[in-house]
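Dropping a structure here in structure tokens format, bear with me for questions.
Showing chain A:
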Amino acid sequence: MANALIDFVLVSVALLAIGIYGIAVKRNAIRMLFGIEMVINSANLNLVAFSRYIPNSQGQTFALFSIAIAAAEVAVGLALVIVAYRMYRNIDIADFRSLKG
Partner candidate 1 sequence: MQFVLLQALLLPLLLSPVAYYIGRKSGPTAAALFSFGLLAYCTVLVIAPVLSGGYEEHYKWTQLFGEFGLLLDGLASPFAIMIYLISTVVALFSKPYMVSRITTMFEERMNTEKLVGGGTEMVESSSLKSHLNHQIGAYYALFLVMAMGMLGTVLATNLIEFYVFFEVMLIPAFFMLAIWGYESRRRVALLFFFWTHVGAVILLLGFLSIGLSVGSFNYADIKTHGIPPHVLALAAVAIIVGLAVKMASFVVHMWLPHVYKASPTPLNALSSGAMLGVGAYGFFRLIIMLMPAQYEHFALALNIWGLVTMIYGGIMALVQDDIRKLFAYSSISQMGYILFGIGSASALGLSGSEMMFVSHSLGKVILFMMVGAIILQVGTRSITKMGGLAGKMPITAVCAMIGALTLMGVPPTSGFMAEWTMFYGALQTAIQQGSMIRMVTFGLGLIATVITMAYVLWMIKRIFFGKLPENLEKTKEANWYVTGPMMVLAGFSVVIGIYPDVFFNQIIPFMKGLVGV
Partner candidate 2 sequence: MIDFTSTPIMLTVILGAVGVLIPVINVARKEKGSSVYGAITLGALLAAIGFVIYQIITKHITQSAIFSSNVLVDDKFGSFFAIAMLIVGIMTTVGSFNYMRKRANPAVYYSLILLASVGMILIAYSTDLVMLFIAWELMSIPTYVLAGYLKKDPSSNEAAIKYFLFGALSSGIIIYGISIAYGLTGSTNIEQVIVGFSKLGPDMMPLAILAVGMFIAGFGFKIGLVPFHMWLPDAYEGAPPTIAALLAAGTKKAGFAAALRVIIMGAIALNLHWAFALAVIAIVTMTVGNLAAIKQRNLTRMLAYSSIGQAGYILIGLSVAPISPIGIQASLFHILNHSVMKASTFIAVAGIVTTLGVTHIEKIKGLGKRMPITALGLTISLLALAGVPPLNGFWSKLMLFGSAIDAGHTLWWAPYLAVAGVLNSALSLAYYGWIIRKMYFEEGESNKRLKEPKSVIAVMIFSIIFIVGIGIYPDPVIQFAKSAVPIMSGLPVIH
């Protein structure tokens, strides 16, 4: 256990930033889901890291909850993507812009 807590937190920050980058730039709906997963994972990493260093089990418990919730969310998200694909034959989110103004 030589690594300081801060190292893990920094990795998590990097992952968070990459996730936000992905969601803000990529046009493909699935890639945007990737970005969301990264954000959630960065948070989980944080939780577990803190949980280790405090030490306290709540962080790990929450991480488990969060993983499960992420799964549920992704399921709904993918379902929406599929519906969109059926309609447009396309999953390019940047093209979904009929609602604006």
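Inclusion criterion for the candidates: all candidates are chains of the complex that A comes from, given by their letters.
We take it that contacts are C-beta pairs under 8 Å (C-beta built on N, C-alpha and C of every residue); 3 or more make two chains touch, one makes a residue touch a chain; residues count from 1.
Everything numeric in this text was worked out from a predicted model, so none of it was measured.
Which member of 1 or 2 touches chain A in this complex comes down to candidate 2.
Considering their complex, residues 9, 16, 19-20, 23, 29, 32-33, 35-36, 39-40, 42-44, 46-47, 49-51, 53-54, 56, 58-59, 61-62, 65-66, 69, 72-73, 76-77, 79-81, 83-84, 87-88, 93, 96-101 of chain A touch candidate 2.
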